[in-house]
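Notes for the one structure printed next.
The other protein chains are all here in position, but one chain of the complex has been omitted.
Going by the order they are written in, the chains are A and B; count residues from 1 in each one.
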Amino acid sequence: MDIKDRILKLQPEATFEEQGDLIAVVAPGKFRALMEALRNEGDKMDYLREIMGLDNGTELGAVYYLESTATYEQIAVKTMTPDRENPMLPSVCDLWKTAEIKEREVYDFFGIRFLNNPDMRRIFLREDWKGYPLRKDYDMNSNPLNMENEVNADEGDEFVIDSYGSVEDLKNKIFDRNDFVVNIGPQHPSTHGVLRLRTSLEGEMVKKIDPVCGYIHRGIEKMAESMTYPQTLAMTDRLDYLSANQNRHALCMCIEKACGIEIPERAKYIRTIIDELQRIDSHLLYYSCLVMDMGGLTPFFYGFRDREMVLDILEDTTGGRLIQNYYVIGGVQADLHPEFQTKVKAFIKHLRGIIHEYHEIFTGNVIARERLIKVGMLSREDAISLGTTGGTGRASGWHNDVRKHHPYGMYDQVDFKEIVYDGCDSFDRYMVRMDEIMESMNIIEQLIDRIPEGDYKVKTKPIIKLPAGTYSASVETSRGEFMAIIVSDGGKSPVRLHFRSTGLPLVHALDTVCRGNKIADLIAIGGTLDYVIPDIDR
Amino acid sequence: MNGFLDYYNFKPVAEWIHSSLCGVMPEGLALFLEGLVVAVVIILLYAILAIALIYMERKVCAFFQCRLGPMRVGKWGLLQVFADVFKILIKEIIKLKNSDHFLYELAPYLVILASILTFSCLPWHNGMGIIDFNIGIFFVLAVSSIEVVGILLAGWSSNSKYTLIGAMRSGAMMISYELSLGMAMLAMVALSGTMSISGIVESQADGWNIFKGHIPAWIAFIVYLIAGNAEANRGPFDLAEAEQELTAGYHTEYSGMHFGFFYLAEYLNLFIVSGIAATVFLGGWMPLHIAGLDAFNQVMDYIPGVVWFFGKAFLIVFLLMWIKWTFPRLRIDQILTLEWKYLIPICLFNLLLMVVLKVYGLVF
Partner (left out) sequence: MKEPKIKSIPYSEFKDNEYLENMVAELNKDGVNVIVGKLDDLINWGRSNSLWSLTFGTSCCAIEFMALGAARYDMARFGFEVTRNSPRQADMIMVLGTITYKMAPVLKRLYDQMADPKYVIAIGGCTISGGPFKNSYHVVPGIDKIVPVDVYVPGCPPRPEAFYYGMMQLQRKIKLERFFGGVNRKEKEEDIQDESED
């Protein structure tokens, strides 16, 4: 059944926006019923990809991107409310757990309150922040630098409509008076950046984790609204710097899709190969950081030793070690270095010959196995509901590889395995990454000798105007599904540019995964989940 | 006793010094002066060894990791640790506002005191044992436990959650591992028939304990290495510090030389654990003798005891560093499981085995 018919059958009043992505628009009153039906009936839309808050100048609202894990069918649902003073939308966090934290994000930036979400606190900005920065009428100077230490409330707000029809604020306790709450972060060696985990402990056991993000929130989405499209590209590299090129790939694809640019075959090959090199780079770093988090200091150097070789290859071609600014709209910035192919082949040969060392020192180590196997269980249902894409989801038996199910670049023409484990534990999360290194090398080997001659870039105008509409593109980065969404009104800069953070669901999942485990496990689980904080905070 | 032991015997020298001093002053004053000199020597040796060990650790781990380690300060970075020492000596010592001042300042001294006391029990050379009396091993075990008190105090008095968790972990761990450490030693005491450190060394003149006691001695040796490693708070048992979990564990809030004391004690404990292992299992300053090879034994005798002692001790230090830089860290419950479910039963069985073998004369 066509998805349009299905929605019309469920909600006859729904209208559709078809410029770019297919989006069903419903009124807030009908919204909740439609979402329930989509979630529970027929082909269940059980994976909530992203919630994007939206302010079109007059109305506030949110766009929900859904996907079915059985058929991989996708749909977006939009609901807008004209009330700017006191905007309210029904929460869907009982349908998809990931909505708990994503609704908080929308609340933080747009001030939309979600009824029945148990924890409506700010997540990125300070609790005493005035105003909602992503609204169009936000005064950029309204919050000067405040050097007072931030005080965090111990209770969250839940807004419900009581029997008289008025809104009531239930105060939900996050931590009890007697809880032993330890702040892990923001400056902590193992939070992989400036994440803060308020962790309540029972002895060594973790009772509850309350993640506090935003310590590296740079307001990229707001800044992008005053930039031209080629300028916005520079921001993607600085989100998840270990998937810099992959992030950029998503935004480039999104813009190219919107204005109908067909990129040359050569550029497609180059992008795919560079993406996979970046994945190897990221997974090697993942290995290094995981072992270091677990106290093994020597294996750390193994990963970095081989990572330097990848960086050398990338540097030859792109000129940067970490932040490369290589992809541009319509292709890539520069042609490949003449020695690129030989060097890549030499590197693959080297890595294949040396990867057994990684397994000898760590994978087979009895302490490592004791600390990873059957620790940090994340069931398939939870993984889908929490939206933990990437290796973390695949270790729980969820087939979610975007490269396989919604191919882009050259992925539909190469033969590769989607690495899926079903142990659901830390060890499988680790093994998924290690196997993906091998798989990435397979992909590169298939492509490296077939790179066609020709242009590496099509000429584009310096100022690109996108036709009005909503466009999205997603790629599989090193740590999950990364999505770039552009809302355009036909101008030279976006009305709204939103990125799906790969790390936010992972950090949200920490509470579910770590409860009942030890502090030491919390660190190891954090290492296996593999999040990068600047990508979460944006 | 064999004649060879007297080549480098320090005892006559010590006695000569003592008697000549007694000739010019009352005995009490002479003893006091000697004590003073010995104390200064011990503290100097302690500091120098700490510097050597830190340098060794940095170089050893660098070579394990295909790096060079310190290279710039002095030839091959030999002066690197001296630079660190100078810096840390004049670094500010921060006084915390909401801490228990007395305990907070006492803690590092307790740790260093325990470490120096244990350090003085080591048999450096023939006739050069400083603290040596009939219950030597017992004394070593007793004073080394003072360290736990220091660590617990440090964690508690800093009034920080991280330090508290670190201190509790290390309390639970060190007290547990002291049991198997003691029992491994007890097996060897049963073999030697004495608790005096010099007695244990001398009983190994005709063969090191690890050869004389064969199977139970090897078991005791391995248990001792595991427990000793835990006792010295070193990886994979470095839970008390656990940088990646607790930032710096029990000494998170200490700065300057107070932190320096913990740092020194950590490295010296490593040496002490190795020194005791060398004494009890590998014959202390006794040279290697192989029965029947008289010429070989003669050559070995010409090497001074102090060289033998340091050689053996540093060999074990190297072994422990190798372990530290290879393994990931254990978790607290795994550490306690290892101790209570495995090591202690093994130790008890081993003690019984040793006694039976000894009684029936099945050891050499």
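The definition used in the following text is that a contact is a pair of C-beta atoms (placed from the backbone, for glycine too) under 8 Å apart; a residue touches a chain by one contact, two chains touch by 3 or more.
Remember, it's a predicted structure, so these values are computed and weren't measured experimentally.
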Next on the checklist: Among the chains present in the display, which ones are touched by the chain that isn't there?
Outcome noted: A, B
Next on the checklist: Among A:G20, A:G61 or A:P133, exactly one should touch the missing chain; which is it?
Outcome noted: A:P133
Checklist outcome for this item: Cross-chain touch to the chain not pictured, restricted to A:E265, A:E308, A:D435 or A:D489, is A:E308
Checklist entry - Considering the whole complex, which of A:A33, A:M223, A:A346 or A:I373 touches the chain not shown? => result A:M223
Checklist entry - Of B:W16, B:F82 or B:F133, which residue touches the hidden chain? => result B:F82
Checklist entry - Can you list where subunit B touches the absent chain? => result 58, 62, 65-73, 77, 79-80, 82-88, 90-94, 243, 247-248, 251-256, 259
Checklist outcome for this item: Touch rule applied to subunit A and the missing chain gives residues 124-126, 133, 138, 140, 143, 145-150, 186-189, 193-194, 214-220, 222-223, 226, 234-235, 238, 241-242, 285, 288, 300-301, 304-305, 307-308, 311, 321-323, 533-534, 537
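Simple rule for what comes next: only the chains that are shown with their structure count from here on.
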Item to check | Intercentroid distance (Cα basis), subunit B paired with subunit A, Å | outcome: 50
Checklist entry - Quick one: in the complex, what on subunit A touches subunit B? => result 180, 182, 188-190, 201, 204, 291-298, 300-301, 305, 361-362, 365, 367-368, 370-371, 518-521, 523
Checklist outcome for this item: Within their complex, subunit B touches subunit A through residues 61, 64-67, 161-162, 165, 169, 235-236, 238-239, 242-247, 325-334
